[in-house]
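Not every chain is included here, but those present sit where they belong.
Labels run A and B following the written order; every chain starts at residue 1.
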Amino acid sequence: MDLRLSEKHSALQADLQAFITRYAAEAPKAGGGRKRPDARTLDWQKRLVEHGYAARTVPRAYGGFGAELDVVELAVIADAFVQAGVHPGLSNQGISMLVPTLLEVGTEAQRQEWIGPTIRGDVIWCQGYSEPGAGSDLAAAQTRAELKDGHFIVNGQKIWTSSAHYADMMFLLCRTEPDRPKHQGLSYLILSMKTPGIEVRPLRTMTGRAEFNETFFTDVKVPAENIVMGRGQGWHVANITLKHERLMLGDSNRLTQRLHKLTEMLQRLEVGGEKLIAIPSLRDRLLQLQGEVFAWRAHGLRLLTDQSRGVDSGLRRLITKYGATMLCFRLSSLAVDALGTAGLPYEVESETVEGDEATTWHVDHFYDIGLIIGGGSSNIQKNIIGERGLDLPREPKMIGVAAGRN
Amino acid sequence: MEFDLSEDQRLFGESLSGFLQDRQPLEALRRMAEPGSGFDAGLWDGLTELGLHGLLVPEQFGGAGLGVLDAAAAAEALGGTAAVVPFAASTVMATLALLRLGSPAQQAAYLPGIAAGEIRIGVGFAGRTGQTGPAEARLDGTRLSGRISGALDAGAPTHLLVCLPDGRAVLTGAAEAGVSVSSHRTIDRTRPVADLVFDGAAAEILGSSNRGPAALASVLDAGRVVLAADTVGAAQTMLDRAVAYAKERAQFGRVIGSFQGVKHACADMATMLEPCRAMVWYAAHAQDSIPAEARLWACQVKAHVGDVGREVARISTEVHGGMGFTDLLGLHYWFKRIAFNRQALGGPERCRHDAAVEQGWIVA
């Protein structure tokens, strides 16, 4: 047990301090949301890549910094930007999901073409996985792609395509072998969002914002070589991508930051001349949540150590999405409770409007429900924990249910 | 011994539900809710005809002369349909305040207008509900000054009722000089809250003498019960919709309601929610007929139903999966209705505090 940083990591921390001191003034404002990165953000991203504070482990041949993977380094870097409140660089689905996927299973040509522009922020990706009829059952995707004359012809519909309205490219899970069993009939394509036949419609959520889109495909032509791995291997590729998404969702730093924000608010706001933290029932709930966040924070350190050793965390990793999203919801629940009637007014017309404190908490609160559901609902997560983490048996096969297609 | 709604009460609730489902299908709800004032003139007039606004107004003033239990039965129907209509404050609390504190002349002046749907009274509390935000009001003779946030049913009011910390209540016209009402759209587009600012506004004290805080507290109690009833209705709709969705939606080759994960989630909701309905009835009946238990049950029903409502809202949304999170099914109107009810007139923490005071476990 040693929580001190090694000499190498301390040196990195010092470099980061120097970098931030020198360049912070050039950084764009953190946040940003539903728009293409602007010129200032792109410049900042390029500077981060150059210094190895973004795309650090992407090989130099593909435009990255080419460092060996050292997850403690990554944690030190992330931490420095959070502490300083400085924009930590782009974090979009192209960078966090597509790039690692191409590095793992893409062709040399695909890596050469896409990784560099993606990590610099010049090419923005969106994800084409979920479908209205499939939900958590990703493998039930029905969007069809038929190979004809050197092109896949795509027809169907995707949902939850979050940046589709401004993305350049999409990575798409679709059914190319309709006669094969469900999981073996899928392929993973990449395509330009400018291809004719694609229609993007905004999808409003309970937050009041159109954070997502629905994307419709009508005879969309995708060159045959735009496939990652082979036909029928889409499920395998998609799971590589999802692995990286699941890591993102279970971030214990977010819990800690949220706890701090909540604690600060309860110490600041008053009701009837009394600080909220002086109200026993609110304080007690805060204390309970603090205990839980502490547990996940320590757990996060353990996961980091696993990763730094290249150990598969197994059960320890599988529980994070379910555990952390539920805890997030309970943190925001206490926040909106503490705000009481004064927190009820709510105007969220667009993401460009900066919300007041109450609105921000309510957006978080609603969005937390989305996070509990998204990327595999709690029921799916509990199946994964039970079956993969605890080795409990899967549901027996059903009579009268087609095992393959549905 | 008979613990149930009467035939009349049930029928009135059903006719309200029927009317509202008819007049406020999802597309109409979106349209009516969008302004966020909690008021739609067409709907209001229809409900006037059904007799909603005069429910508690004595017959001699054109109302039905009924009690809080009747109001609770109505509120369950309003919550069940997320109705865009002022009720808990403007109809129930304002009427009860006039009945319990007002002079005969004041009752004669206002109650017929309430029953006829011509008077809508927003209600604000200075203290007492544990609300966050400013809440102070002082009376100088008959001149009211101060600032009160979180006033209810004040999206399109004709009058305002302000409850003072000493147990008195005062009425002013919403358009009087020295009165400013800023109504805010809330998370729940079906009901607004308002900030009231008074600068020496002419005000009328209800009753000739101060009847003490107990009378006004009983008005607050009734409001809490009615909001709890609204939550039971809204939560029941969320449960019903989750069950219907679970029977229809297939994943992994099965209707999802056949998975224990989903089935047990629905069972949990039902187990929590079903006793809440009886609890609301008892609490409402206590307001009408069991004075010794009225306050404690009002505090407890608001707190407990608030907690159950939040759980049901979350679980139902989860059962709907991604569709529950989008705006497409409109499920969030009920989610937010429940969240609003939880906070208004005091959240669970405050209500339990009041329950402890009522039982002498702590001093106020």
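Methods note: contacts are C-beta pairs under 8 Å (C-beta built on N, C-alpha and C of every residue); 3 or more make two chains touch, one makes a residue touch a chain.
Keep in mind it's a predicted model, so treat the numbers as computed, not measured.
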Fill in the blank from the handout: The overall complex formula in this file, labelled as shown, is A x2, B x2
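Methods note: only the chains that are shown with their structure count from here on.
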Practice task
Take the average of all CA coordinates in chain A, do the same for chain B, and state the distance between these two points in whole angstrom.
Solution key: 39
Practice task
Name, in rising order, each residue of chain A that touches chain B in their complex.
Solution key: 130, 132, 134-137, 140, 159-160, 203-206, 208, 212, 269, 271-272, 276, 279, 281-282, 329, 333, 336-347, 362, 366, 369-370, 372-374, 377-379, 382-383, 398, 401-403, 406
Fill in the blank from the handout: Within the complex, chain A is touched by chain B residues 127, 129-133, 135, 149-150, 184-188, 193, 249-254, 259, 261-262, 265, 310, 314, 317-318, 321-328, 331-332, 335-336, 339-340, 342-344, 347-350, 352-353
